[in-house]
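The chains shown are only part of the set, and none of them has been moved.
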Amino acid sequence: MILPKRLGLTLVVLVPLILLVAAPLLSILGQTLGSAAWSDVLVSRLSRNLTWEPLGNTMILGLGTAIGSLLIGGFFAWLVVMTDVPLARTLGVLATLPFMIPSFATALAWSSLFRNSRTGGSTGMLAGLGFDSPDWLAWGLLPTLFVLIAQYYALVFTVVAAALASLNGDAVEAAEMSGAPRRRILLGIVLPMVTPALLAGASLAFAAAVSNFAAPALMGLPVRMQTLSTRLFGMIEIGQAERGYVLAILLILVSAALLGVGNRLLVGRRSFATISGKGARRHRMKLGRARWPLCCTAMAICFVTTLGPILLLVAASLAPQGSALFSDWTLQFWTGAADPDFARGQAGIFRNPQIVKALVITLGLGVAVAVAAVILGVLAALVLTGPRIRVLTETVNQLSFLPMLLPGIAFGAAFIVLYGAGFGPVPGLYGTPLLLGLALTAASLPFAVQTGRATVAQIAGDIDEAARMTGASFPRRLVAITLPLASRGLIAGALLVFVNVVGDLAIVALLYTPDTPVLSVLSYRYASDGFQQFANAITVVILAISVAATALAQLLKGRRP
Amino acid sequence: QHLDGLSAADLLPQAQAEGSVTVYSFTSRIGRVEEAFEAAYPGIDMIGYDLSSTEQITRLKAEAAAGQTVADVIYVSDTPVVTTELLESGLLSPYVPPRVAELVPAQFTSPLLAQRLSTKVLMYNEETYPDGAPVDSLWDLTRPEWAGKVVMVDPLQRGDYLDLMTEIVLRAEEMATAYEAEFGAPIELDSGLRSAGEQFIADLFANDLVLVGSTDDVNAAIGTLGQEAAPIGFTSYSDRRDNAEEGWALQVANDVAPANGIVFPAVLALTAAPQNPAAARLAIDFLMGDDSDTGGAGFAPFYVAGDWATRTDITPHQDAIPLDQFNGWQIDAVKSAEIRAEVADLILTLQ
Amino acid sequence: MIAIDRLTKDYGTGPVVRDISLSVRPGAFLVLLGPSGCGKSTILRMLAGLEAPTAGTIRFGDRLVAQGGALSLPAEKRGAGLVFQSYALWPHMTVAGNVDWPLKVAGMAAPERRRRVGEALEMMGIAELAGRHTGEISGGQQQRVALARMIAPRPPVMLFDEPLSNLDAALRVEMRHELARIHAETGATSVYVTHDQVEAMTLATDVAVLNRGRIEQFAPPMQLLDQPASAFVARFVGTPPANLVPVRDGAWFGRHPAPQLAGRTGLAMVRAEDLRLTDSPAPGSLPAERIEVIPMAGQWLVTARVEGQRLTAVVPRGTALPDRLHILLPDSSPTIFPEGDPHP
């Protein structure tokens, strides 16, 4: 028997996936077995409100976000990477940022425009101009969808831009030769050629949207719109965790089915080998007169989705009153000494003795997890883009995608149960940063795998074959050939993982120790006692780190020919 | 256990030998307690974790499953869940320092020792309604003029709001009486509803109740200055102390029939097998405050207007209504826990 | 040194290499010749270890390297070099980097590597491009990089897939001589796919003519010309290849009887040099329509349509060639193939 090609690698990838993803998932599944939660969720008088309506909303949001993100993110990626648009680098950075902005800031931006009097308080700018927005514009599906798209188009952008950057010029030139107008080339040739990246970006956007809690909670609850994530959070919060877990499993099943179908429909047998072994010149499309209009359009989108929320977030860390963000700014929340008359005696965040330690640990964790996830990610990507092996390949695909959909708290708990105590010669990991790192690696895998796979799929088979002919071993080829060629995707993946880790709270909250404070926990601590400005200030710090990482990633990418 | 009977002074040597104590706390104020504790008992390292009640519960259960006990002491609210999920399953054990046993009323020492009391009560905007609360009964909230103008956190998102709803069901008889007082006729229950409490919840939701995600959202909704017709809603009485800083005009509606909401405890307990049993007890003793009027350094972070110490010898905060004049129901964690899930299901069908 | 036995390959769309057997001695230079899509590259890829055979075996010397459905020694263990039809250059490396990397993999020391890279680039006439990236050189230059990369480590088995197809005639002659020299020097057993008859004729020790995945003829090059084994080979090999004129019942095209063809039916092989052209009808001549005239080897190759079929004749340069010609078929043909494809 000839063993299927890549069987060894597939197994090598499966082992960590099983340990990091399948085991926790099964342990969560185990908790729901035999519980009444399954029937409550699926077939009781509660199931309509508990399950089906939220599921419907979730799917609308997930698919809507995926589509919206594809359109905007794809457009940006094309504009920045493939054309001679002015300010391309700036646009490139701005379009990456929304993913790093916490949802509540983006929601705040929407609210500050469209908020109506339904929840009292202060109203938005439109109301100030005498136009009270209708509820459908201020609350519910539409604004939630907007907030989600405004954030997650950045995912599609990041993945697709990486893929486009390694597109062979001549295929696009061939399309230009056909006389097709630019839009036609974009939609007919350029984007379809990076289908794996589109699928990866859309999958990530979908997963991020369906698991997002803040946006539907802020924008949806006032009109009683529930999604699976708000339900799931609520059920765990009120002590009915099993129901929450069942909902999560349901979400995973539905998403996995969608992912599977999407893969089959969009990828199929087609090849996306756009990095070919015949040298081709890079190619930037001339926009001509459309240059500036397109640049302005892009800038406008960036302003609404990036600069606006950031400005609000910064303001919210400077303004004493949440209802008057642009008055009485003070640096007290940042650098102020403890003053009993101010913020109940709380000193500014830079005087928090833990901030430096938290900063260092957060960065360390971010970098370590990014490296680990990207290594695993690229191996998984090789499996996914190589010859298919029945069942195994699809298992790798699904396992590497679903951690985003698992509730972080359950995921963290499962890690404690599975690896906390240790077994046999393996020491217990509970309370060590390693456990935190492992869990975060697992949780970040989707970013690494999806981005890696999108670029690895572009490498024509003969490029690796040529390396095999020289007698080079797999690791050698990986390091010298595959990694450099996929580097843009990997850098993008590492960036997404890093940002995800730096901002994560759900998993960290359950696994951190006071010895390993991280920024998100500090922020959470402030928020939990109502020191919102301090929490915002920390969030701004996290954002600043993410922006710095983005800039660094841009630099790294720019170095490559 | 023999340690339970020891005074703080007697616990100290062993506690110092243990050298540290780990506390899971639902509030970050544990940080300040930590400083004070380490100042008071040099050589004993207090390690504070800031974890929500849910996280504490999940963490303790996972620790138990993994056979690893990290926490010695927990400081938590959400008593209905804590009692069922943790106390009954043996993950916690109660402890009342002998020093305060006499100073805390019995209802607050069992099943777990309550350290202080917080609230989820009806509050209004005193700028919009300078003449006092615009309602005199919870039932007013079901009237058409309050349609779309009552704000609270989704009870299926936050345990304390579910506790509030549960208490209303538990107090069905009082609710029935209040109904008759408000509308002049005995209450008629819709089919499928079993009590005046359930009827109230149904009517409240039917009256376009506005749900939000957090207490801060409620505060902003009802408290923000400059509103012509501010909504009304349930939130924490203690948040009133932030009025000046946040630009709010929150005020509690105390004269509301039959009650304006709930008063619930934050409890202290030992984990089932603490690694530092003496230091753990010492920490609880410390958190209960010293013998001064305000409870001293150990209690200082919790001595705020709108929260009340359970110790009768601590002087109530001057800026707040004293507990005995406060018109809220004190919840019963055990009874609450019994019907809480049912109430949640009821609410689920109403949404 | 290379022995192929009953080799078959099926990508799932029907067999593309069918039941091929052949063997060549060590140091042989085997040329695979055949129409586009006949399976040449596939055979090369199976020899290289990049594709596992569906059935059949491949042996390198005594070593069984592949056996259909059971074993396929991976490419990196076979010690063969391959020039890809698609070049398969590594786009992130410079020209020199592409040539250097295999040497690095082979564990050569830096000075030796530098020498070999320089030598290989020099030989291919692309030394001054060493620092360029592969997207910054012309197609023919890329092809030469691919060739240099394969040759530099001097593998014991060399596989070439149309390695000179994008070079100009002059350069192709140069390169051909270089390859011949390298082959003579190293004695590496080589398998060479080409569409260029001259390359096939000059380089090969053995030629396999393939058609639809089958071997039509396996023979030394000259023998292909002199004794083609089938109509297909006759029509495929040679510059120009032979004409195949249908003969029915002893008559050319079934209409122009020739005494020496008496009773024969089939496809008669008629070499271009055996046809004669006149500008006026002659006894036994057939009217023809001139299609094109190509100067070659001091002669003219004239292609004309006769009875609806294209025939090519060689005539001395300067022959008068009006649009309407007359063609004189020979009296007979040395070889008449049965009509119809033996492998439908």
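Every chain is named by a letter (A, B and C) in the order it is written, and numbering of its residues begins at 1.
As a working rule, a residue touches a chain if its C-beta (ideal position, glycine included) is under 8 Å from a C-beta of that chain, and two chains touch if they have at least 3 such contacts.
The model shown is predicted, which means the values in this text are computed figures rather than measured ones.
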**Request:** Just one representative per chain kind is placed here; work out the formula for the complete complex.
**Result:** A x1, B x1, C x2
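Definition applied: only the chains that are shown with their structure count from here on.
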**Request:** Once you've mapped the touching chain pairs, tell me: line, ring, star, complete or other?
**Result:** line
**Asked** Hey, which chain is the most central one here, using CA centres?
**Response** A
**Complete:** The chain whose C-alpha centroid lies farthest from that of subunit B is chain C
**Message:** Centroid of subunit B to centroid of subunit C, CA atoms only: how many Å?
**Reply:** 88
**Message:** Roughly how far is subunit A from subunit B, centre to centre by C-alpha average, rounded to an integer in Å?
**Reply:** 36
**Euclidean distance of C-alpha centroids - subunit A vs subunit C, Å** = 53
**Asked** What positions in subunit C touch 2 or more of the other chains?
**Response** none
**Complete:** Two or more other chains are touched by the subunit A residues none
**Message:** Under the definition above, what is the set of subunit A residues touching subunit B in their complex?
**Reply:** 45-46, 49-50, 118-122, 214, 217-218, 221-222, 224, 226, 230-231, 233-241, 320-324, 343-344, 409-410, 412-414, 416-418, 420-421, 428, 430-431, 509-510, 512-514, 521, 524-526, 528-530, 532
**Complete:** subunit A partner, complex, touching residues on subunit C are 48-50, 52, 69-72, 74-77, 79-82, 84, 86-92, 101-102, 105-106, 133-137, 139, 142, 149-150, 153
**Asked** Which of the residues in subunit B come into contact with subunit A in the complex?
**Response** 26-29, 31, 47-52, 54-55, 57-59, 61-63, 65-68, 70, 78, 80-81, 84-85, 148-149, 151, 154-159, 162, 210-213, 216-217, 220-227, 230-231, 239, 241-242, 245-247, 340-341, 344-345, 348-349, 351
